[in-house]
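There's a structure below that I have some questions on.
Excluded from the complex is one protein chain; the other protein chains are retained at their positions.
A and B are the chain letters, set down in written order, and residue numbers restart from 1 in every chain.
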Amino acid sequence: MAAVDLDGVSVRFGPIHAVRDVSVHVADGAFFTFLGPSGCGKTTLLRAVSGFVEPSAGAIRIGGQDMTGIGPHKRPTALVFQNLALFPLMPVWQNIAFALEVRGVGRAARRKRADELLELIAMPGHGDRMCHELSGGQRQRVAVARALAAKPAVLLLDEPLSALDRNLREHMRGELRAIQRRVGVTFIYITHDQGEALAMSDQVAVMRQGAVLQVADARTLYDRPHSAFVASFVGENNVFPGTVTALDSNYATVATKAGLLRAKPDEKLRVGDAALVFVRPEAIRFAPSEDVENRMAATVAASAFEGNLWRVFLELAGDLRVTATRVHAEAGSDGEDAGRVVIGFSARRAVALPEGPLAAE
Amino acid sequence: MNSGPATPPGTFAWPRAFFARYGAGLGASVLVLVGFWILALVLVPQLAMADFSFRPNLPPTEQGGPRDVYTLEHYEYLVRGGAGGEGEYNTVDLAVLGRTLLAALFVAAVDLAICYPIAFLLAQSAHGGFARLMMVLLVVPFWLNEILRAFAFRILFGTSGLVNDVLLGVGAVEEPMDFFRDNVALYSGLTYAFVLLMVFPLYNALEHLDKSQIEAARDMGASWLRVHWRVVIPFAKPGISSGCAMVFMLSAGALATPQILGGPSSLWFTQIIYQWFNTGNNWPRGSAYAIALLISALVLVLVAMRVFKVRLRDLGK
Partner (left out) sequence: MTSTRFAGIFLTAFVVLFFCYLLGPLVVMAVTAFNSSAFPRVAPFECFSVEWFGVLANDVRLVDGLANSVYIGIGVVLLSVPIGMAGALFLTRIPDRAKPWYYTVAVSPILIPGVVLGISTLVFWDRLGRMFGAGDESVFYDGMFLTIVGQTTFVAAYCLLVFMARLQRFDATQEEAALDLGATPGQSFRKVLLPFLKPAIASSGVLAFLASFENYNTTVFTSLTQETLVTVVASKVRHGINPSISALAVAIVALTLAGAVVYEILRRREAGTGAKAAAGRNVVSSKLGNPALALFLLVCVAGIGTVYFAGTVGVEECKATVQAEKRRRAQERIDALEKTLQDGAASAAPEAPANPGETIFAPRNLQPATRRPTDEAAPTQGEGRQTNNPFSPDDLAPNGDSPGGQTSGQTGD
């Protein structure tokens, strides 16, 4: 068990700056996730921690010890590969006990440890199967068990759920989290799936173009993003571009095409700055009461029934488009919101952030 | 995002990455084995032979002595003939070289023509047991070496061989035919010898052709001929070119089959090389002839590749 410190880590491949000056503290025993779109450098960062890539600058410390110049096979880390990289020619138990085998542990002890780990991942009695006989979720867990066999201080997971179908993926989130709680090892997890990141992690670092934009727990990240990119990448968000016209102790007033909007401001904002107001679809109310600060008229363009909720697509003055969600039980008779409606949202549920790049679709 | 180590840039980075991946012991073994092969078995012997071909034919005691100087005499001999042949050309040897290359081209063309339908059938239409049976029948003859295969043709085409027996039997000919003098036996034997070398590259290329491409072309109203001309053959081009290159080179360099099946008027160029070594006892001249064969055959292959717009990396796939 150990904390991991990244201290100004950069990785360059020739002209490509894959990781830029990343400094992050991962607490001992935490489930820490790097979240970002593909190509943001998170895999490179993980490979730097595991020792397959040498940082061009900065230092990586595991349990306080500098890892510079230490090869992957000598680091207290274990990596769960994106494609799992199970050894197809070995039965499950030999896969799991591989780390012990290369350390010269006797066969009986290896088998015993493999059986313990199979117990841990809720697959007792599967030791003599071959990997190709297992289901996708089972292979997943075997890969985790194999990585845990050597008792690493840090477990690194490289999008291990991406190959699974949706239901299994959601199930495996819970499994992984449960395994992590049981063994107490520090998990560093990378993914481009923000649902995965939010559901499992103690802390999430959002990355864009090699740099870490924000490190926070899931709720803070969702409710209080620090940048337009994080606001638009994590979860769904509606955006109103505008200019800050006033700032008071709690709220900013932003002039947008939908009128003056009140929202919680980021501390960097000043009066006169270009700003973006973000509001989540579930924060938008239909026919809001008088105490809701931000109100506007809208036209329902379409609505889609998604089972647990309705998704309503609205058009506002000034060519703005807004999506709102309504929980199914709450919806009007068959959710037939149509024609002109009045919508609104509370200033507490909206954030005003400095203008910046948004996450692409 | 996916696997694969990031290849560090720069030429000098790779040995480090190489040893990091294989370790000192294994890495060194790999380098030693590859180095021994490429240098001591492939490159340097070819260069030694080239060097040797520019030396006069001297007894061992005089090699390295004052008379051991570079000379073009062996190449001159190939082109101009021996002493007294001033102004003349060595028509005999040059004709043999030309005929060998032409005949090898012919063999490659015939092999392509007869193997293409078979490879196409095998790759696209045949399934299960039938495909496996075809595969076995294709492979079985090639468990025998070239000499025994040539021997089989010799039995077949002899004056009292089966072919003549049949021809005489049905009254097609009055006298037994001399298949050796007419080179029928030689060309059939060579064509036969390299069938497999043509079928497999073609098969490998055609196997990856998506059937729906053919169906799409058929669906759009293309005739079978056009489907092959526009879809299948362009797709199989790498296979066709490597098959043809291999068959051509191996036919041109064949020795056993011409020795066994060759007729009185069809000496193969390799046989002349063989004579210089074994009975002519003139190794440098044999080397020069070998280089002449190698270079002229390679030039032909390269020209053909240029004409048909085939890249080198497509060969050997």
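Here is the rule we go by: a contact is a pair of C-beta atoms (placed from the backbone, for glycine too) under 8 Å apart; a residue touches a chain by one contact, two chains touch by 3 or more.
All figures in this text were calculated on a predicted structure; none of them were measured in a lab.
When the missing chain is restored to the complex, the residue among A:V22, A:L35, A:I62 or A:A78 that touches it is A:A78.
The chain not shown here is touched by just one of B:L72, B:L102 or B:L162, and that residue is B:L162. Only one of the listed residues, B:A48, B:L102 or B:A216, touches the absent chain: B:A48. Although one chain is not shown, part of chain A still touches it, namely residues 50-52, 71-74, 77-79, 81-83, 85-89, 98-99, 101-103, 130-132, 146-147, 149-150.
Assume only the chains that are shown with their structure count from here on.
One simple way to say how far apart two chains are is to compare their mean CA positions; for chain A and chain B this gives 59 Å.
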